[in-house]
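For chain A:
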Amino acid sequence: MSVSLSFLGLLEAGPQHGYGMKSVYDDWFATSRPLKTGQIYSTLGRLERDGLVTVQASEEGQGPDRKMYAITSDGVEALESWLGTPQPPEATSLGPIYAKVVVALITGRSAAQILRDQRATHLDRMRELRKLRDAPFETRLAADYLIAHLQADLDWIEQAGVRATEYAIERGEGI
Partner candidate 1 sequence: MLRCEEITVTFGSTRALDRVSLSIGAGESVSIMGASGSGKSTLLQCLAGLRAPESGGVWFDGQALHEMSEKRRSQVRLRDFGFVFQFGELVPELSLLENVALPVWMGGMSRSKANRQASDALERFGIADLAGRRPSDVSGGEQQRAAVARALAHSPKVVFADEPTGALDSVNAQTVLEALTDQARAQGSAVVMVTHEARLASFCDREIVVRDGAVVGDDLDERLAARSVQ
Partner candidate 2 sequence: MVLMALGAAIAAFSLVSIAAIPEAASRQDGRFDAQQLRNDEGPGVFLATSQDETINGRFSTRIAVSVPDTGVEPPPWLDRFPDPGEIAVSPALIDLIDDNDLVRLRYPQTVIQALDQNVLIAPNQLLAVVGVDQADFAERGSRTRAVSGFGVESNDLAGPDPRAIRLMALGIGVFVVVPTIVLMATSARLSARSRERRLAALRLIGITPTQARIANSVEIAAITLVGALAGTIGWYLFRPVSQHIGIGPIRWWAADLAPSAGVVAAIVAALAIVAVVVARIGSNPAIDDPLAERHQTAPKPPSRLRLVPLAAGLGCLFAAMFVIDARNNNTWFAVFGAGNALTVLGLITSIPFAARSAALILERFRERPSAHLAARRLQHEPTAIARTVAGLLLVVFLAGFAQALIVTLDWATSQRTPDARDGRTRISTSWASFNEGELESINGVESFISTALIDLGDGPSRIVIGTCSDLERHASQIVGVCEPDTIQFDPSTSFDDKVVAQLGPVGTELRATIDLPDGGSTITSGILPPDLLPADAVLEYDLDLAPGADLEAVGAALVRAAPGISISGIDSPDRGRLISTYTSLVTAATIIAILLSLAATLAAAADRSLERRRHAAHLTALGLPPNTLRNAETLTLVAPLAIGIVAAGLATVCSALTYFQLAESPIELPISSFAIIFGIGAVGAALTAITAYTTTSVTHPTTALRTE
């Protein structure tokens, strides 16, 4: 969802080609998830179908790269509405790490092991991200965001360790 809306933002200043938008998008977002070519055109297609963008011109015979896309007034409205509405915090869902720990506790496996491994992985990833400090501004902004979230995960991993111990004691599983 946010991919398509980001594209609307890219088009607001003026019409652009598909390949141009990919380039800009990758500058800002590729740190996390690089966009596949197919995804770009399916996204643009959806936007067109929904009437939020139109195709202005296209060179004949070439592929979708050559199409020039422009935002519609509906598109502008949709963009404004999205930007003006804060993201509900609950939208952050309990991710896979959480699910794994829960399953471990339910099935009697070692939650400690899972948390330990996850932490090592997180730390490695954080190290990689820290190396991006000399990168362009766009990349640094993204890296900061990712690092902060990894830190949040790490904080929870620490806490989870404590909770897991409490859980075991409560259930009489301590030694």
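The set was built so that all candidates are chains of the complex that A comes from, given by their letters.
One rule holds in what follows: contacts are C-beta pairs under 8 Å (C-beta built on N, C-alpha and C of every residue); 3 or more make two chains touch, one makes a residue touch a chain; residues count from 1.
Keep in mind that this is a model prediction, so the values were computed, not measured.
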item	value
Complex member touching chain A, one of 1 or 2	1
Parts of chain A lying in touch with candidate 1, wherever the complex brings them together	108-113, 115-116, 119, 123, 126-127, 130, 133, 147, 150-151, 154-155, 157-158, 161, 164-165, 168, 173-175
